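Every protein chain except one is present and positioned as in the full complex.
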Amino acid sequence: MDKILQDNLRKEVKALFEQKKVDLVIGYETGPTKFTTTPVLIKNSEEADRLVINDFITSNLAKMLVKIKGKAGIVAKGCDSRSIVSLIQDHKVKRENIVIIGVPCSGIIDVGKISRLIGKEPDEIDDITREKDAVLVTSGSEKKSLPLKEVLYEHCLACDLSTPAECDVLIGEPASPPLDKVASLAKINEMEKMTAEQRWQYWKEQMQRCTRCYACRNVCPVCYCERCFVEESEPQWINIAPNWQDNLIFQVIRSIHVAGRCTDCGNCERACPVGIPLRSLVRKMYDIVDEMFHYKAGTNKDDLPLMASYETREAEELIR
Amino acid sequence: MTTSSISERKKFFSQNNVYLPHVCVIEKVIDETPTVRTFHFKFKDERLQKEFTFESGQFGEYTVFGVGEATFCISSSPTRPDHLEVALQRVGKVTNAFHRLGVGAEIGFRGPYGNSFPIDSLKGKNLVFVGGGIGLAPLRSLIWNVIDNRDKYGKIDIVYGARSPADLCFKYDLEAWSKDNTVNMVTTIDRPAEGWNGRVGLVPAVLEQVAPSPDNAVAIVCGPPIMIRFTFPALAKLGFTPEQMITTLEKRMKCGIGKCGRCNIGPLFVCKDGPVFRYDQIKNFMPQEY
Amino acid sequence: MVKKIKQADIGKLLERWAKDYRIFVPSRDGEITRFDRWDGKDTGFLSIYRNTVVPAKSVFFPVKEEMFSYKKDSTGYQLKVPGPSMSKKLLFGIRPCDASALAMLDVAFKEGYEDPYYLEKRRDTVLVGMTCLRPYDSCFCTSLGGGPGESKNVDIMMTQVGDEYILEGITQKGEELLAGVEYFTDASEADISRLRSVKEGALKQITRKVNVKDITQRIYDVIENKEFWETSAIKCVSCGVCTFFCPTCYCFDISDEKEKGTGIRKRAWDSCQFPVYTKMPAENPREEKWRRVRQKVAHKYAYFPTLYGGTISCTGCGRCIRLCPVSWDITAVINSVPEKVTTESK
Partner (left out) sequence: MEQNSEWKPQILGFLCKWCSYAGADLAGTSRKKYPANMRIMKIPCSGRIAPLFILKALRMGFDGVLVSGCHPGDCHYQTGNYRARRRIALTKKFLEYIGIEPQRVQASWVSASEANKFAQVSEEVTKEVKEVGPNRLFSDNGQNITG
C-alpha cells in the first residue's frame, strides 16, 4: 500500500485531534523488527507522524477497543472494521464512541510465505517492494519477483469486503486484494477430501504442539470474555496441563464461540507461536455460517448477532 | 526459614521429593460458620506424627485426592502436637471438595512451609492480636502457643471481629479466652444483629476504642486484606511503630516453596520469605499487591 | 583443547557419544524447531542454522510433566512417582543464550528446597554449544554479558567454519569428551584464527542494544509509576507467548487429573501474564494488565538480580520480540526506563 495513504492518514488523524473529535487514535507504527508493525496509541496530533500504513499492518486493532476509555479513533482495514461492527452488535463498543478511519486494503503480505519461498528468514531479507501483481524481494545481491497471490495471507485472497463499509472517514480509494478463493480455501478443501479418521488424526497431531499460551484467543477481537470456559474451575471443563484432547476441545469451542463474529482476519493463526493452522478451523466455521444461515459477520451493525437470532424454519434437516 | 532447617526438613520428604504429600487421616470435623470448617487430622504414619514439628504461622499444602492441592496455614498450636488442625472456607474447587470429606477420609499434607511468627522476640512483650473472620486461624495457633506458655509473655489483648455472629470462627476458643482472666478478649461484629449483645463495629474502629498501649507491645494482625489495610493506620494512631506490627499474608500459591512464581511481592516470596512480615518490611512495597 | 571435525563425520561422532549419552539436537516439529531426541542417523538438523523456537529449557522443564500419581486401595491412597530417567543427556547445538538461561534455572530450582523434577533431568547433562553465525535482528545477547560465540556456560563450544566444525573444550568434562575420538583432528593455528574471525563476524551482527546500566535500581525507581507501566503494557494482549518461550521463565501450575480411578498430579508451564495466575477467590493482586507486565519485566531485571547476586534473568535471545503476536519489544521498554535517580532519598 502506498505512501500517499500513510500521509493522508496522518493528516486525517491530526485533523481529528485538532477538531477534538478524538481523545486518542489506535493505529500501527513501525515494529521492532523488519517487515513488522505494532499497535500504537496516539494521544495527540504531534504523535500522528508515528502512524504507518504499509503491506505489513497485520494486527486486528479492534482488539484494543474494548478496554479503551474516551473517544477513540481507530485505523481499520476491511476485516478490522467488520470486527468493530461485531463488537457493536455485541454491545461491547458504542458506535458513537469511536471514529473509524477506514483504510482500503489490497491484501497484507505474509512475510512467512516469502521466507519459505526464498528460503530466508525475514531479517535476512533487505527489501520487499510491492508491484502490481508481484512483489520484488531483495536479499543481498539476489532479487526475486514473486507473484502477489503467493505471498499475501490466505485469508486476504478470499476477502471481498476489503474496503471498510462501516467507517467515518475513508482514506483513499476503494481497493481489493487479488481474489482467489480456491487458493484461499485450499487447505480446507484438501482436508475435506480426507476421511473422517484422517481429519481427526490431522488435528490430533496439530494439537499436540499447542502449549496453551492462549495467544490465538487473546489476539482475537471478538474473544472478549472476562473469563473463558478454559479457566472455569467448577466445573472444570478441560485439564489445566495441555494435552491434545483438551487443546482440541478448546479450539473447537473457540471456533463455535466466534461463529458469526469471526471475520476471518487471520489474527489467531498469525499469533500461534507453534504454527497450528487455526484459520482452517475458524474459516470453515465462517463458511458453515454463511452456507447455513446466509450470515456474514460484521456486515450490518443493526443486525442481531448470529447466535442471538433465529429463523423459525432452518436447519430442520439435522433434527429428528 | 534458614537453609539448615530446610535440610532438617528433608527427612520428611518421601523419596527426597518435596512435592510429595504425606497421607493424613481426618479425625474430627467442626462446623465453625456456614462456610468454614475445621478439620483435625493426623499423619497416617505414626512415626511422622511423632517427629513432625512446626511453628505458629507456618502453612502447608493440602491435597484432596482427585481434586487438587491448596494452601492453608496450620491453625493448631505446636504446643498441642497430638494432631494438626486446619480451618478453611469453602471458596473454590479444592475447598468445596475438602468440605465434603468426613472423619476417616484421607487427605495429603506437605509442609510446614514459610517462616513463622517471631516467637522468641515476642517473649516478655505485651501482645495485641487483631483478627477478622477466618484470619483468626493463623493467630489462633500463636494465641494458644502463648497461653500454653503464659508466664513468658506480658498482657494479651485480642480484638476479633466478623461480619455477623454466625461468621465468628472458633467460638469455643473465643469463649475460653473470654473466661481466661489473663486475656482481654474483645469480640465484635460489623453490623448489629438480633440476639447479639456484644460490641458492634469494624475491627480497626473497635481496636481504637480498646486502645491497647504500644509500650513494650507488638500487634499481630490477620484478616481480610481490607481489614489489614485499615488496621495498620489504626495501630499507628495508637502509637505503634511499623516495627511493632506483624501480619501474615495470603496469596495464591501452588508450590509453597518459592519455585512456581505467583506469590511474590516484588523480590519477596510470600511462601518462603513470609507469610509473616513485619509491616516495615512491606510497607514501601506495592501496597496494592498485598 | 581445540579440535575440528568434518561436517560429514558429525553423524559418526554423535553415534559414539550416543553410547554414553542420550543425545538431544535441534529438531523440526511441524512449523517449529525444538530440542528433541536425536534419531540416531540423520544429521539434517545441522541445516537448522538458527536458534530453536522452543528454548532448550523444555528438555529439563517440559511444557507439562507428571509429578506423581495416586490410587486408592484397601489400605488407603498410594502414591507413585514416575521412575527417574537415569541416563545422562548431551545437548548438541545449544545456543549460548539458552545455555546461560539454564545456569539461571539451575540456581532457581536448586535454591532452598530442591526441585527434584528439574534437577533430576538436568543432572549429568553435557552441553555442546553452537556459535550463532546468523543471529536474529531481535537478538540482544551482547547487552547482557553474552554473545553469539560465548562459551562460559557450556562444556564444549562448537563453531561452524566452512564445511568443518571447530570444537573447543571448555570444561574438564568437555575436554574428556573431545579426547580419544578418531573423527577429530587437532585444530591448526590457521583454523583458530579462522574461528576467531568467524566469531567476530557473528558478534558484529548483533546491533540491538539494551541499556542495562543500573537497570535494577532504575526499575525500582519506577516500580510505583503506574503511568510508565501502563504505557509499556498498552498493546499487550496478556497471552503466554513471551513467558512460555522465554528460556529463563520457569513459572508453573500444579493440577490434578483423574483418569480411570487414578489421579495424576501434573505440572505445566504457567505465565505471570495470565490474570488467573494470581487470582484468589476474593481478589486478584494483579488483576490489571500493567501490574502483570511490570511483574514480567521487573522479575527479570530487578527481582531476580536482587535475589541472585545481580544476575539479570534475561539472556537477550529475542524470542519474546520475534514471537509476540503484537510485536511488543522488551528492549524498548527497558531502554525507556528513566535513568537512575541520583539524588537518592534513602
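When the chains are written out, they are named A, B and C in that same order, and each has its own residue count from 1.
By definition in this document, contacts are C-beta pairs under 8 Å (C-beta built on N, C-alpha and C of every residue); 3 or more make two chains touch, one makes a residue touch a chain.
Please read all numbers here as calculations on a predicted model, not as lab measurements.
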For the chain that's not shown, point to the residue among A:Ala15, A:Leu146, A:Ala186 or A:Leu306 touching it. A:Leu306
Which listed residue (A:Lys92, A:Lys144, A:Lys284 or A:Lys301) would be found touching the missing chain in the intact complex? A:Lys284
Out of A:Glu197, A:Glu226 or A:Asp302, the sole contact with the unshown chain comes from A:Glu197
What residues on chain A make contact with the chain left out of this view? 191-192, 196-203, 229, 237, 245-246, 248-249, 252-253, 255-256, 259, 281, 284-285, 288-289, 292-293, 306-308, 310-316, 318-320
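Everything below uses one rule, namely that only the chains that are shown with their structure count from here on.
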The pair out of A-B and B-C sharing more C-beta contacts is B-C
Once you find the CA centre of chain A and the CA centre of chain B, what distance in Å lies between them? 50
CA centroid of chain B to CA centroid of chain C, Å: 38
Listed in rising order, chain A residues that touch 2 or more other chains are none
Give the residues of chain C that touch two or more other chains, as numbers and ranges in rising order. 253, 255
In their complex, what parts of chain A are in touch with chain C? 31-34, 36-41, 59, 63-64, 121, 123-124, 205-206, 209, 211-215, 217-219, 231, 239-243, 267, 270-271, 273-276
Along chain B, where are the residues that touch chain A in the complex? 92-93, 96
If we count contacts the way the header does, which residues on chain A are in touch with chain B in the complex? 233-234, 236
